[in-house]
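Only one protein chain is missing from this complex, and each of the others stays in its spot.
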Amino acid sequence: MRRSGDITARLLWAAGLLVLGVVSVYVALPVAIAFVMSFSGGQILRFPIQSWSLRWYADFFGSPQYVDALVNTLVIALGATVLSVAAGTASAWAISRRKNLATGALTLLHMLPLFVPGVVLGLGIAITFGNVRLFGMDLYGTRFIVMLAHSLWGMPLVMMLMETTFRSLDRQVLEASRDLGAGPFTTFREIVLPEVRTAILSSALFSFVVSVNEFYMALFLTTRDTQTLPVLMWLSLRSAGSPRLAVAAVVLMTIVLVSLVLLASGLRRKERVRG
Amino acid sequence: MSESILELERVRLQYGPVVAVDDVTVAVGRGEFVTLLGPSGSGKTSTLRLVGGFEHPTGGVIRIAGRPVNGLPANRRDTATIFQSGALFPHKTVAENIAYGLRMRRVPAAEIARRVAEMLEIVALPGFEHRYPAEMSGGQRQRVALARSLVVRPSLLLFDEPLSALDLALKLQLRAEIKRLHAELGFSAVFVTHDQGEALSLSDRVAVMQKGRIEQIDRPDTLYNRPASEFVYTFMGESNRLDVTVGGGAIRDLQGHLLPLTLEDGLAEGAWRLYLRPSRLHLSEHEPVRSNALRCTVSMVEFLGDHFRYHLACHGLRLMCDVSAKLGLSEGSDVIASWDGADMRAYR
Partner (left out) sequence: MTDARRRRTGEALGFWLLLAPSLLLLVLVFARTVAGVVRMSFNGWTPPSFYVEDVVLDHYVRLATDPLIREAAFNTVVLAFQAALTSVVLAYVMTLIVWLRPKRFRLTVIGLMLCPLLASEISIIFGWWLVLPRNGLLSYMLVGSGLVSEKINLLYTEFAAFLGLVYAILPYSFFILLSVMDRQDRLLIEASADLGASPLSTFREVVLPLTWRGVVLAFSQALIWAFGIYATPSALGPDTLWTMGQRIQEEMIGRANWPLASAIAVAMIAAIALLLVVMRTVEPKERTA
């Protein structure tokens, strides 16, 4: 009885580890392979790789089209992050201060855009703002409209994360600050902000990464001049599959990784100061 | 010029149909230590939060140093609260925590440093300036909280159950500390607790609260010895309860057994509840030593550290009796329990 249970348990565990191993390879493969291919010296995508070089990196950064797309991606992502963090944090603070039916409905309202597919939002914004002019400029095709579009996903993410964080703050600590003579703004700056710094940085990173990688909305909303790197990659995918795309993929991943590392080191420095 | 530092006049706090504070009127004198004592939900914490400015009354007037403060937020009131959790700012050092209130009052840096150091001496934590709250024990954190409130020299200190999260030894130690500081510094204070021991030991006066109202406010000894109501009596300590009926000049228990009891004042006919503190009972083996006596059997003996508690069965009644030294009585022994009529209280 006991032995057979032991054997089943071991078999199950082995099967589980096998699944884990296969999934690990599956998950790492496309990422790793794009990385390797970016250092290929060949013209075409085939295995085994014959020669190694950095020529495709030189090619990528020498191409105005790709560099422009990279700049567009970064500018749009930064703008969307600022919008998302500002709007999402403010909402989260307001909502977390109260608890009633209305705030439940408000939270749900904030979440709605997350349930709408990017292609639908992209199409809708293109249709609705296609001929809207703001300050004498066409809104459509600008980086600003893409920032707004990406904030529709960034803002709810920030809101969710920050609302949980704000609710987890000790109410008595905030009251103690008021009690000792600090007004609401001083209390927010002196007591709340330092406590939620990590959460704000993480949610900023979140909305930044979402915007850097997003391409359904960007596809519908950008022109040749404002297209982002994922859009440019998508458009060149069928026409010219070259190692240059591998470099583009590596550049996108590097942006994400660098922002992750910046976040982690920023947090670590803070920890050291405190410890 | 008002004699009282704090006056509450028919103060009311109502959330929809729920009345948290029900027409409370009370005054706290300068230098006086007043405790609000009551079970949870009695309105004691709500009353304190109204004084601190964390809630705002739906009726009545609150005056601090003679000035009405209704509607004034916490940061513009001259009160300082010591919270249950301590509520220290976790990202600030001890010194930064204590300095916070002074910085908000734009006190010059040199004076802040001086007063923080002085305050750390007072609460016996010198050398802890650069510690973070997470690096300290619960008792030390509460001392910092105390220092943080004391340093701004508020007109009134508010204590919101500051000892309830501590273990027994620390609780007693810090309680004595607060009493010493009150004697030395002479601050005015309102202290909220559900622990009657704390209330009795610390306070000049204790207000017992129930259902949003003050049942009785008096000096601790008066409160303990002359409770104004059954609620106050039972809340102030453990008691034996005897359910009896009075009829035809005799007192009987609910089963109809005659009880040979004599009270100081005669009781009117009807059902009564008689109360008696366990420490006021005397046990003897042969002759009663006080005027009221019942023959009982020992049903259980509990050892409670500093005293023994005898559980007795007397006809249909059950009594508890606390004695400091162990008697030669085991379970099943017959014993006579006796007490003075004046130690018994009757409510109907």
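Letters A and B mark the chains as written, and numbering starts fresh at 1 in each.
Operating definition for what follows: a contact is a pair of C-beta atoms (placed from the backbone, for glycine too) under 8 Å apart; a residue touches a chain by one contact, two chains touch by 3 or more.
Treat the numbers as computed from the prediction; the structure is a model and nothing was measured.
Looking at the complex as a whole, the chain kept out of the display touches A, B. Of the candidate positions A:Ala90, A:Leu169 or A:Ile200, contact with the unshown chain belongs to A:Ala90. Of A:Leu54, A:Val119, A:Leu193 or A:Leu262, it is A:Val119 that touches the chain left out of the display. Interface residues of subunit B with the unshown chain, by the touch rule above, are 56, 58, 70-71, 73. Across the interface with the omitted chain, subunit A contributes residues 5, 8-9, 12, 16-17, 19-20, 23-24, 26-31, 33-34, 37, 45-48, 83, 86-88, 90-91, 93-95, 97-98, 106, 109-110, 112-113, 115-121, 123-128, 148-149, 151-152, 155, 159, 184, 209, 212-213, 215-216, 219-220, 230, 233-234, 237-238, 241, 245-246, 248-249, 252-253, 256-257, 260.
Just so we're on the same page, only the chains that are shown with their structure count from here on.
Across the complex, subunit A is touched by residues 52-54, 73-77, 79-81, 83-85, 87-91, 100-101, 104-105, 132, 145, 148-149, 152 of subunit B. Interface residues of subunit A, counted against subunit B in their complex, comprise 170, 172-173, 175-183, 186-187, 190-191, 194-195, 274.
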